[in-house]
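For reference, the structure I am asking about is given below.
Just one protein chain is left out here, and the rest sit where they should.
As written, the chain order gives the labels A, B and C, with residue 1 at the start of each chain.
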Amino acid sequence: MSTHRYRPSRYYNVIGTAEPCLRVADGDTVITDTLDASGLDAGEAAAGARPNPMTGPFYIEGAEPGDTLAVRIDRLTPSRATGWTYSPLATTVLDPAAIADRPPSERSVWIIDSNAGTVRLREPPPGLEAFAPPLQPMIGCFGVAPPLGQAFSTATSAANGGNMDYRLFAPGTTAWFPVSVPGALFYLGDGHACQGDGEIVGTGIETSFEMQVTFQVLKRTIAWPRGETADDIFTIGNTRPLDQALQHATTEMLHWLGQDYGLEPRAASHLMGQVVRYDVGNVFNPAFTVACRIAKHWLTKR
Amino acid sequence: MSTHRYRPSRYYNVIGTAEPCLRVADGDTVITDTLDASGLDAGEAAAGARPNPMTGPFYIEGAEPGDTLAVRIDRLTPSRATGWTYSPLATTVLDPAAIADRPPSERSVWIIDSNAGTVRLREPPPGLEAFAPPLQPMIGCFGVAPPLGQAFSTATSAANGGNMDYRLFAPGTTAWFPVSVPGALFYLGDGHACQGDGEIVGTGIETSFEMQVTFQVLKRTIAWPRGETADDIFTIGNTRPLDQALQHATTEMLHWLGQDYGLEPRAASHLMGQVVRYDVGNVFNPAFTVACRIAKHWLTKR
Amino acid sequence: MSTHRYRPSRYYNVIGTAEPCLRVADGDTVITDTLDASGLDAGEAAAGARPNPMTGPFYIEGAEPGDTLAVRIDRLTPSRATGWTYSPLATTVLDPAAIADRPPSERSVWIIDSNAGTVRLREPPPGLEAFAPPLQPMIGCFGVAPPLGQAFSTATSAANGGNMDYRLFAPGTTAWFPVSVPGALFYLGDGHACQGDGEIVGTGIETSFEMQVTFQVLKRTIAWPRGETADDIFTIGNTRPLDQALQHATTEMLHWLGQDYGLEPRAASHLMGQVVRYDVGNVFNPAFTVACRIAKHWLTKR
Partner (left out) sequence: MSTHRYRPSRYYNVIGTAEPCLRVADGDTVITDTLDASGLDAGEAAAGARPNPMTGPFYIEGAEPGDTLAVRIDRLTPSRATGWTYSPLATTVLDPAAIADRPPSERSVWIIDSNAGTVRLREPPPGLEAFAPPLQPMIGCFGVAPPLGQAFSTATSAANGGNMDYRLFAPGTTAWFPVSVPGALFYLGDGHACQGDGEIVGTGIETSFEMQVTFQVLKRTIAWPRGETADDIFTIGNTRPLDQALQHATTEMLHWLGQDYGLEPRAASHLMGQVVRYDVGNVFNPAFTVACRIAKHWLTKR
């Protein structure tokens, strides 16, 4: 198992079946650079185009259609000291009647203070002078090639991953993706220094990153992305409306509890009924994201 | 400010404008009994009918249309040692293609162990023998008379509250409801000994309760229910699809941050964008519930 | 079978269980007056309040819970020579991004020319000087008391009917409603001189009417409103999102084809698959309306 330091020279705005930028073995680690959502690199130079330019695709040897690619997020280090967001709230999260009152869209700069472990607005509006939420890096957009030779904009998401903007795609989490092509073809980018649920201003705090991930090929089949943190397992549904995204995530969790935890549908239902948690990922872009999450202390691997 | 011990003799299946069962003053506390969702009382005798029989309505003196009724949930004590749930997962949370595989609906009994502070299935299926989630009482359905002389089934919810099935409607939380009629006409019931997000098996652990709540009339106007816990403030949207419920809750939070915390829309957007949390209440009944939540440590009252 | 001429003295803004204004026999005809959506009568005097003041409720003898009330729309005669609409398009039918460009809401007057059989704007904007769509009266809001003692605003709709704003609720159509209380308690109002699909400006051409309807009690049970015109049968679903309204209407049609036309589910599916038509009723108010329609020439009563 080796570690590769990959410096990208081109970026992709779709997750599809581009030529691999690097071939790595099952078990290998990759350290690489990602641009921010608008294509700016560590030096704030424009190196890629919107939306969400991706680094990759990485070809993971041994990954075959029907397998699962596990991607452990080892480390997400912002590669510059500023990020940016939009405001105000996106039209997708406002009552239609409230949209007319929306101030015009604006871009704001945030200071990323890695020493303090916080982010803060460079020019805070009244009331936010002391507002300094924690630096909590996460990956906004990542995934693998979809089936059939499809290719999807990195503005959206689907069963193959994509722009899910879910806070728990953070260091320590292992994300699973359903493999549809030989080598899986993994793309990543769109790192956020911080983000609330839903990416409701249309961005997290967008910045460039050095990202380190480790791949593992699982000889098993999944339908939707899954993930595991220190405390939880979760499943992901990506579509509109949220109701249907929730159905995808819930059904995937029901299957997972049967496959790995020995729970028949009725037992899994009893457990989920009392301890399930739903989280909301992206509610800004074409597809919306819902996570169905269960604390691992309720579960025993079979 | 007095405390009233009210023993109900009849129950309601709609939240409307029934004759008040008791008139109380602004600031008063009521201790009362609620039936479980199927109408069983503390002795498991059938005392009311489905759906979700309500105790009330309580007339709070001084509450006028346009006001807000604040209801502090002081205490929720199960009044018997068992509750019940349905299984399996509701059709509303499953992929349509997975519905055909659903086992038939069944009612299961749970032991409520107040000493241990847990709940557990009386006859656990394989794999759940040790499953004992915490006893975490909550109110499934409560609210005030809606406007216009309307009356809504306690199976659903709307801007006046109702069957929201949100875990944070728990002891220590203060819930706010928009008042539409003189006296507000407050109803409550449908207590759960425990419940995951979404009420995804169609029930929490349904049981009878002794509930204690304290009323306060606020001379201010809100559009959707709001709440405050020790740690958070939250707003509620009730409708389908979840996307729209989320819009209602988010817009209400935007207004709240302006009204009480001095944040103009752009500042409120910046704050919400980085620290907002969405929770999912009921996704089983006609209207679905989304909560928009902000930790209070990010906020300073103006 | 008698004909009653009923002149209302009060109006209702909810469809619930008010005291009947008139008791009529099964088979009887009622001729009565309705206000426009804002409460104006034939003389443009304010006689009722928003939303959609209803005439009624009529108690139909013999109608029992579980029955169906058939209401034949015999005649809809505008009782004044003007109506009004709002413009521009409602926020519910616009892309969120287009809402900000919406001009302010305005009320416009239309001339109802009963001789010419047309309607036309009194002050047409450029390009609409010659625009004179046909006078095609329809009932915007009608229905029967819902179950459980519920009462719903006439701004919305549900399984008991209500504000469906469907063009085919027009003279010659017989509408069916599921009866939930003795006497059915039928309300009607909100007549439109003309309206496109969806009521997408938030109104039809709103005016006062003399309406004539004939009641028949059917000893059969339905779940959602149904209707029959000279050419078609149709079923109605009322809820959000449209997807679910369409599911309600389609499922009701599937049942109807089995009940009255001897078609097993597979046969009904083959027929519907090739000849079904969907129409869109109200997409402005809280609940949206979809009609599932089949031309009668494809059907043979069993």
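Note that contacts are C-beta pairs under 8 Å (C-beta built on N, C-alpha and C of every residue); 3 or more make two chains touch, one makes a residue touch a chain.
Everything numeric in this text was worked out from a predicted model, so none of it was measured.
Novice: So one chain is hidden, and I want to know which residue out of C:G27, C:G62 or C:P133 touches that hidden chain in the complete assembly.
Specialist: C:P133
Novice: I'm checking contacts with the chain that's been left out. Which of C:R10, C:R23, C:R50 or C:R277 qualifies?
Specialist: With C:R10, C:R23, C:R50 or C:R277 as choices, the missing chain is touched by C:R277.
Novice: Per the definition of touch given earlier, which of C:L69, C:V201 or C:I222 contacts the omitted chain?
Specialist: From the options C:L69, C:V201 or C:I222, the contact with the absent chain belongs to C:V201.
Novice: So which bits of chain C touch the chain we can't see?
Specialist: Contact residues on chain C toward the absent chain are 85, 87-89, 92-96, 98, 101-103, 106, 108, 119, 121, 124-128, 131, 133, 194-201, 203-205, 240-243, 246-248, 250-251, 254, 261-280, 283, 288, 298, 300.
Novice: Considering the whole complex rather than only what is displayed, give the residues of chain B touching the chain that is not shown.
Specialist: 91-92, 94, 96-97, 99-100, 102, 241
Novice: May I ask you to list the residues on chain A that touch the chain which is not drawn?
Specialist: So the residues of chain A touching the missing chain come out as 13-14, 16, 147-153, 239-241, 244, 286.
Operating definition for what follows: only the chains that are shown with their structure count from here on.
Novice: Using mean Cα positions as chain centres, tell me which chain lies farthest from chain C.
Specialist: Here the answer is chain A, farthest from chain C.
Novice: Could you classify the chain A-chain B contact as same or different, where same means more than half of all interface residue numbers appear on both copies?
Specialist: Both copies touch with mostly the same residues.
Novice: What chain pair shows the greatest number of contacts?
Specialist: A-B
Novice: Taking each chain's centre as the mean position of its Cα atoms, how many Å separate chain A from chain C?
Specialist: Computed from C-alpha means, the inter-chain centre distance equals 47 Å.
Novice: Which whole number of Å gives the spacing of the CA centres of chain B and chain C?
Specialist: Chain B and chain C have C-alpha centres separated by 34 Å.
Novice: So which bits of chain B are touching at least two other chains?
Specialist: Residues 240-241.
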